[in-house]
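As you look at this complex, bear in mind that one protein chain is not there, while each of the others sits in place.
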Amino acid sequence: MDRARACVVGASGVTGGELLRLLVGHGGVDISCITSREHRGEYAFRVHPNLRGRLSVAFAEPSLDSVLKRDPDVVFLALPHGESVKWVPRLVESGLTVIDLSADFRLKDPSAYAEWYGWSGGHPYPDLLGRAVYGLPELHRGELRGAKLIAVPGCMATASILALAPPTGARLVDVGRLVIDVKISSSGAGSQASRLDMHPFRTYVVRPYEVVHHRHIAEIEQELGLVSGERVRAAFTPHAVDLVRGILATGHAWLSREVSEPDVWAAYRSMYGGERFIRLVKDRAGYQRYPDVKYVIGSNLADIGFEIDDRMGRLVVFSAIDNLMKGAAGQAVQDMNIALGFDEAEALGSAPLYPV
Amino acid sequence: MDRARACVVGASGVTGGELLRLLVGHGGVDISCITSREHRGEYAFRVHPNLRGRLSVAFAEPSLDSVLKRDPDVVFLALPHGESVKWVPRLVESGLTVIDLSADFRLKDPSAYAEWYGWSGGHPYPDLLGRAVYGLPELHRGELRGAKLIAVPGCMATASILALAPPTGARLVDVGRLVIDVKISSSGAGSQASRLDMHPFRTYVVRPYEVVHHRHIAEIEQELGLVSGERVRAAFTPHAVDLVRGILATGHAWLSREVSEPDVWAAYRSMYGGERFIRLVKDRAGYQRYPDVKYVIGSNLADIGFEIDDRMGRLVVFSAIDNLMKGAAGQAVQDMNIALGFDEAEALGSAPLYPV
Amino acid sequence: MDRARACVVGASGVTGGELLRLLVGHGGVDISCITSREHRGEYAFRVHPNLRGRLSVAFAEPSLDSVLKRDPDVVFLALPHGESVKWVPRLVESGLTVIDLSADFRLKDPSAYAEWYGWSGGHPYPDLLGRAVYGLPELHRGELRGAKLIAVPGCMATASILALAPPTGARLVDVGRLVIDVKISSSGAGSQASRLDMHPFRTYVVRPYEVVHHRHIAEIEQELGLVSGERVRAAFTPHAVDLVRGILATGHAWLSREVSEPDVWAAYRSMYGGERFIRLVKDRAGYQRYPDVKYVIGSNLADIGFEIDDRMGRLVVFSAIDNLMKGAAGQAVQDMNIALGFDEAEALGSAPLYPV
Partner (left out) sequence: MDRARACVVGASGVTGGELLRLLVGHGGVDISCITSREHRGEYAFRVHPNLRGRLSVAFAEPSLDSVLKRDPDVVFLALPHGESVKWVPRLVESGLTVIDLSADFRLKDPSAYAEWYGWSGGHPYPDLLGRAVYGLPELHRGELRGAKLIAVPGCMATASILALAPPTGARLVDVGRLVIDVKISSSGAGSQASRLDMHPFRTYVVRPYEVVHHRHIAEIEQELGLVSGERVRAAFTPHAVDLVRGILATGHAWLSREVSEPDVWAAYRSMYGGERFIRLVKDRAGYQRYPDVKYVIGSNLADIGFEIDDRMGRLVVFSAIDNLMKGAAGQAVQDMNIALGFDEAEALGSAPLYPV
């Protein structure tokens, strides 16, 4: 495709704003419509002041009809879980490409929506679920080409899967007892105000939450299961930390056999050798030895590293991403680039902003 | 003891400053001398400006003779590892109480100093090591009464041990495969400047370091081994986060048998029931469900909580402390209070400062 | 008074929480009742988790009758502007001491409420206004003794007045063209959630607001006018910065005549010589040369400093306070201590927490 017309539904939230920031810099995309219930009629730059001077479009009321009337080639849904599912069937039916940033089409098993999202009766559109592609390019690039329905992975799921796929796939670790300990910033929480999200109460925290049953577990076990061909079980505990952007996922995995450092390197290199948005970070010199959110902010990169703990028979792996980029909007644009045939890195080429 | 004369050796560092802050508010202590090589001759309030108007003493050159000449009842050593060991023998010999905040007397096994601290030949004073009390009051209060040599626990060790001692002691978990994932602030790094500790480079981080062989492992395995009567092995990975104070230790432990929530509560309550500085935090209502560094800053409290992960057969435990308080200076003063017979909470009664 | 029974109305907000933190540490006060509309029935520690283990009282529905029924000696009103005025008349009538943290009784001129607060017709209780004492002890200590209605100053007004009263009072500067440039933290904004107060949007700001007509101007001009005996005019511009606590007020004043440094020192010393909560900070050595919010956090101190700009004929003055302490709850407790005859520093003796 030479040029694409894009709509962003739910464009006044944080993820919506990041999508707009990327799309205004995309050489092949015209922003065709943007919607927001809360801010309809307002100029986008008044909600996302970084775009002042860049974008002079106003938010429209979100409605299927008004979006379809704009005849977009691609629609990004930056809606809460449970909302996207109301939009997707008609959008897909109309033949355009749908890139859904919610969780509504991420899980392959329709009944998993009953267990993890509390949808009675499971997913209402199992057939659509079957057609949805899980939008992690490093694992599903082939399926993404020409895909019409893409489920952008969850932010913590992205970090966790990228860190653990190589050793899991190479059967280096016990996939039944993975431990994933995540540190996450505030911007993923959305823009709906609640007291605990306010500045005085959300700064200076290391705050565990949803400590044994976070919904991203379902995605992680699904994708690592596909990679390894085995049933994967992951203990997963996220912690809110005092950052606006960034996720660091730490995976603690028990080695299933004796492995050397070159074995582990081989697993990572064989899976990510040609990847443009993965950096393997494990260095013996310089200021950075392992992944750190500090060095990926503003970029679509995932920094991945590891260390072998001989004493414990443990492999510890790290993954650092910017949750709004590789964890949401950046990955969504990467998915679009692949689906529509643009250069995969178009609009995503910024080096990390550092220091920030 | 009615009143005690105290000296603080190494008083210009961050921990030394916190000791001074606490001691000026202690009803039974007179600050008898303070030392600093770098700042000798300067007034303490010029290095610790919070003490302006509170403390008009100047730093003396650190020397054993000059300290002993002040005839103190208690000496706090806030020195780097490997320095305290030069001071302790003569101080102990002179009959006063020594409270050492370094690691030099924490490990019971002299040969462990070869393994973990690189001291060739192990610890040079194995007899003194035998007399040293590991200054965690919740585990060693009895030994602390009247003790003459106290090794104040490491900050991350304090958080980790307090979180895991009850389930380890009660044999609820597999003590051979503990995983401890720590999030730690910047103030523990001391006041020696290096580029990575500077503001532009130390903000906005989630930075793993010493990811498989941190020295605090030795203390943790030692103390949990004492509690459980078994050989304990802990996989331990710390992460620097963007805070000045605070540590959150997350313990991931595999349940060794089926346990109910009341079983775990019982383990914690039986060990910490009467403790004045432990709060068990596991709530179903209100703004705080689990420990969070946010709610302990400025206090000597350790907030401890847990959750059972039935799906994985995991117990996840959390411990939040202020690293300069319960993790260093606060605990040192608590140790002194016990050793000298003061009220255990003297000078340590502040509620956490919140929000900060 | 030996012991006082205190009620805190509006106790679930940030200022209310700080009052509770101070009152639980007050040797002469029993917390008799606390109210909150939003959180009635909840335990206070579930809203202010720092008080877990310290306070086991629940919030009552706020009503005059229920408060009066508790027969308090003193009532703190931590209510929004315009709410206190509904409570004060009956409380005062009942003979107890009212300490109002809102702006409702700060201005002496009833018509000023029309101009600055938009109250049509001005203040409804001009007589009560006349009896209210402006609760800045450094200027009104005598009136505070035994006072029955105290209007606690605004946080930025406190910082500004304390910085400028001495040179204004000593006629060193042109009082018709003061410039006050304030940097203020987030906790003063209260606990009502709005998007701009959320963590992702309130971090990393230097955000000017109400840049020419902030309400605190009225208090500042009133009080400096009293001190100087002249009509004072202050240009006042606040800036939100990325802090939870703290205010720094910078006053730029044109010298009205040639002055030497000793002249300025003399003005400050003569006004604040015996003050326990004022520190004059202007040093030529050490880490602190001028006031900085860093060094007052958690304390009731106001650090005040200055410099003469000979080149420009300017006096620049600085004032640093913790807005929740000297700027609100701490000053309220100081006022209560004076009014009821307690030691003025009771419950307010903490040295600043540093570093934090």
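Letters A, B and C mark the chains in the order given here, with residues in each chain numbered from 1 onward.
The rule is simple: a residue touches a chain if its C-beta (ideal position, glycine included) is under 8 Å from a C-beta of that chain, and two chains touch if they have at least 3 such contacts.
In this text, all values refer to a predicted model and were calculated from it rather than measured experimentally.
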Visible chains that the absent chain touches, using the contact criterion stated earlier: A, B, C
Residue of A:Arg3, A:Arg37, A:Arg52 or A:Arg231 touching the missing chain in the full complex: A:Arg52
Among C:Ile99, C:Ala112, C:Ala147 or C:Val241, residue touching the chain not depicted: C:Val241
Per the touch definition above, residue among C:Leu20, C:Val293 or C:Ile338 touching the missing chain: C:Val293
Touching residues on chain C - with respect to the absent chain: 177, 179, 181, 183, 195-196, 200-201, 203-209, 211-213, 233-235, 237, 239, 241-243, 246, 248, 250, 252, 254, 287, 289-294, 297, 307-312, 314, 316, 318, 320, 355-356
For chain A, the residues touching the chain missing from this view: 14, 17, 21, 24-25, 42-43, 45-54, 187, 244-245, 279, 281, 283, 285-288, 292, 294-295, 297-299, 301, 349-356
Interface residues of chain B (partner: the chain not displayed): 14, 186-187, 189, 191, 193-195, 197-204, 244
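Note that only the chains that are shown with their structure count from here on.
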Chain B-chain C separation of Cα centroids, rounded to whole Å: 36
Distance from the mean Cα position of chain C to that of chain A, given in whole angstrom: 46
Averaged-CA centre spacing for the pair chain B and chain A, given as whole angstrom: 39
Where chain C touches two or more other chains, by residue: 14, 187, 244
